[in-house]
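This view holds just a subset of the chains, kept in their places.
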Amino acid sequence: MEDIEHIPKEIQLVDDSGRRLDGRALDELRPIRIEAGVLKRADGSAYIEWGDNRVLAAVYGPREAHPRHLQDPARALVQCRYNMAPFSVSDRKRPGPDRRSVEISKVAGEAFAAVVFTEQFPRTSVDIFIEVLQADAGTRCAGITAASVALADAGVPMRDLVASCASGKIAGQVALDLNKEEDNFGDADCPMAVVPRTGEIVLLQMDGHLMEDEFDRAMKLSMNAAMKIYEMQKEALRRRYVVTDAEALLEERGVDT
Amino acid sequence: MSSEVVSELMREHIVKLIASGKRADGREPEEVRKLTIEKNYIKTAEGSARARLGNTDVLVGVKISTGEPYPDTPNSGVLTTSAELIPMASPTFESGPPRPEAIELARVVDRGIRETKTVDMAKLCIVPGEKVWILFIDIHVLDYDGNLFDASSYGTLSALSCAKLPAKLTGGEDQPLPLDHWPVSVTAAKIRRSIVFDPGLDEERIADARLTVTTDENGDIRAMQKGLSGSFSYDEVRYVISTARRLGNGIREIIRA
């Protein structure tokens, strides 16, 4: 409350040379780093740093769904819980799900249900947990991107990974991957998630104000970015397996890893 | 919804019909059901409307009072949207705290109003930082026969359009609520490879994916929400957007009437 007066009335989000406040071009992603297999207890896990976002994802399952009356005799349930740590935002968030988290959990879970071979595991649930440790806009995309790697790390059979990214509009221009300041003072935000191999859109949300051609440009930016993110996801999984293989090799030879 | 069984035969029947461009109730794929709006339905509310979309029946009330603004928006009114899927409306709705379905519904309707700047929130400031108008939008679903997103959105816009800022709280005359836009949502359901608009209950139950697109009186996109565990191709998204814009125009006329 005390620093309200410091909020500038107008922020020049894009300078005359087309650079954004953090120096990025309009079609430039923030730096992304993904690591697979970071937790011991979970069946699969991944950690992502995406700009100033820090997000952990973990997967348990397929495991027996309970309570029992939720079990689907024809397929696995894919359940997602998106959660923000109380200290992940500037004003402490009360623990437990708020309405925003409930909605994101729902649409993210539906996105993953589109790629998991659920028919192979009737009566089970695949439980996906996304924990936002530090937030800077774009946490749902970061979380979905990480959770997708965690699903692969858990060995859950899927048609493909899911890659997620947002584009929006700032200072009247379409831009990729808004950070917090841009999200607060921008005109529109449009997160999406895609199955990279087929281009199928499994998550799509938008609010703000976009003309049709702006929407087209935003989607193109997001699609291109998703392909880059897909490569990072696969790279993270490759590193994970290489490490694991090397460890297995050393262990076999009695070397303490 | 999953708890209610639609027989496999029924499912196959609908799928087959839709694949051949027909629908169980005789509508065309791009045909929405009859919309009836009764404004000022409730005396105890400052604005209200009963919206019937086919047999889907939604009552929306707007209660208006005065109070303190949020500390981070001292010059804006406050808007809160809730939806109750009361057990009267469907055998699949249960009492208790709102489930993810109700929360998603309320949030999508809310974004369709808030992010589109339908209500000019700055004009709802009475004394900056101290006293503003507070709007509670309550969506009360009475009879559920599919496509709650659109029925609720139409009911909400209608209720806002006839709402009055009550003079008894500030002196002077009752004032109409300042509405700047007329955003209208249109929802499509994808069933196998076909897309139908304004899905009825039986269609909704077997749909693979859902896409809601909100457009304004200029044809601009104001909000989108994809749901369910299927996917859309980019071309399908574009098709839904342009159809939503066209259908939206007809619906807007009914609401403004």
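Per-chain residue numbering starts at 1, and chain names A and B are given in the order in which the chains are listed.
Everything that follows uses one rule, which is that contacts are C-beta pairs under 8 Å (C-beta built on N, C-alpha and C of every residue); 3 or more make two chains touch, one makes a residue touch a chain.
Predicted model, so just to flag it, every value in this text is computed and none were measured.
Undergrad: What stoichiometry, expressed in the displayed chain labels, describes the complete complex in this file?
TA: A x3, B x3
Simple rule for what comes next: only the chains that are shown with their structure count from here on.
Undergrad: I'd like to verify one number: the distance from the centre of chain A to the centre of chain B, where each centre is the average of its C-alpha atoms, in whole angstrom.
TA: 27
Undergrad: Could you please specify the touching residues of chain A with respect to chain B in the complex?
TA: Residues in contact with chain B: 1, 4, 7, 72, 78, 99-100, 102-103, 105-107, 110-111, 113-114, 190, 195, 199-212, 215-216, 219, 223.
Undergrad: For chain B, which residues are in contact with chain A within the complex?
TA: My answer: residues 2, 71-72, 74, 100-101, 103-104, 106-107, 111, 115-116, 211, 219-234, 237-238, 241-242.
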